[in-house]
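Below is one structure, written out as structure tokens, with a few remarks after it.
Only a portion of the chains appears, each positioned as in the full assembly.
Letters A and B mark the chains in the order given here, with residues in each chain numbered from 1 onward.
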Amino acid sequence: MRTDGRRFNQLRETTIETDFTKHPEGSVLITVGDTKVICNASVEKKVPPFLRGEGKGWITAEYAMLPRATAQRNIRESSKGKVAGRTMEIQRLIGRALRAVIDLDKLGERTIWVDCDVIQADGGTRTAAITGAFVATTIACARLVEDGVIDAMPITNMLAATSVGINEQGDALLDLCYEEDSNADVDLNMVMTDEDQFVEIQGSGEEATFSHTQLNDMLQLGTEGIKTIFDYQRDALGEYANLIKGSDNHD
Amino acid sequence: MRTDGRRFNQLRETTIETDFTKHPEGSVLITVGDTKVICNASVEKKVPPFLRGEGKGWITAEYAMLPRATAQRNIRESSKGKVAGRTMEIQRLIGRALRAVIDLDKLGERTIWVDCDVIQADGGTRTAAITGAFVATTIACARLVEDGVIDAMPITNMLAATSVGINEQGDALLDLCYEEDSNADVDLNMVMTDEDQFVEIQGSGEEATFSHTQLNDMLQLGTEGIKTIFDYQRDALGEYANLIKGSDNHD
């Protein structure tokens, strides 16, 4: 039994609220236990310099936490005048993950900015951000199709993420909350598509290590968990889920 | 009649949700029409260098907008590596306003950080932030009293803010939304206490000017509006409102 009473292979309660704020092309509030992240997808009609004139688009992500999203207040990165390494690492991960399931040629010369702002943190903010960012991006793209701005849906597959870990007793756990994450020997973030493919795996044992067997246990746990998350995403997306090519094949 | 059907002296629909997130000592979501600001008050057990050893506290505010709080996405200040002049101006205003109604001696050597993060903007974000920040701060202080951390309530008066303006037809308007604000000739922000005193007035006619008569019209409109806002604050504060010295006298 876990600190919050969950089974080892049980996700936290997860909700995905769409149209959370009114301005963005896609706006989502994802809640995973006590972790809450606003994921806003903004469509801009230009691309970064390295892509100009190539007729294809770009998608990039930014990640931040409100100063008091955490138990202790953190100084704002804008006040410090620089973005922390952890933040950069996370926003690079989110952007990379999204690029694995989007056909940038179909987007035309547009950039999608996905802003993931954590308003309350309790572990797993980066994986919640990826899961929510996918929904926000899909909504933004679906509306570009609806409005006739682009011809075809650029999203090629469903995409979701979760974390798994090994606690001090050696048990593999799904979807770690902050307390579990702090005490875990190993922490592994997984991003997968709905075709059972890995997009990204990042496993790290700070001051600890893990065996091939433990890795396999974690990967299996995470793979099952992500399947459930795809259901939450499909519910949130409604009709839009059907526009995703890969998704069609699996429903 | 105004663009959104309001009367000239009518506030937008305003709600103040307390305990919006779980970590801060005081956490509020204030909604004024389509403007939404999270106001979190954090208590830290130390003071800035210039106050060390003096036995008194400090209160300071920070203000920010999510990149897509607005119709067009704004670049994050953390990415730019510096805080914009507008942001600084606003957070200095919020801090100054709060300091007018808090007895820093009663706070002891503590700093209250008030973070005002706009998640959706439709005009009047700075005045909504002040109104919400006051509620978050009061809750944080009341809990310090409840927990026996400090002896007496340091809040001396209720504090609220609104904006007033003059439109192109020369009418004075209360509580401008973004569209009205963009077209107004004059924009005046008012911060008042529940003893009918001004804490701050900032009136500005970018590319326009205003007469003494117009100023008086605006001040009267704002004074009435703020009285209504005090009622919303008292509802949100519940019992805690009674701990405010000045407030007791006026109910």
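In the analysis below, a contact is a pair of C-beta atoms (placed from the backbone, for glycine too) under 8 Å apart; a residue touches a chain by one contact, two chains touch by 3 or more.
Please read all numbers here as calculations on a predicted model, not as lab measurements.
> Looking at 2 placed copies, how big is the full complex in copies?
The entire assembly in this structure file is built from 6 identical chains.
Here, only the chains that are shown with their structure count from here on.
> What is the distance in Å between the mean C-alpha positions of subunit A and subunit B?
Between these chains, centre-to-centre, one finds 34 Å.
> Considering the complex alone, what residue numbers of subunit B touch subunit A?
Going by the criterion above, the answer is residues 21-24, 27, 34, 36, 38, 40, 42, 44, 62, 64, 66-71, 73, 76-83, 87, 113, 115, 117, 119-120.
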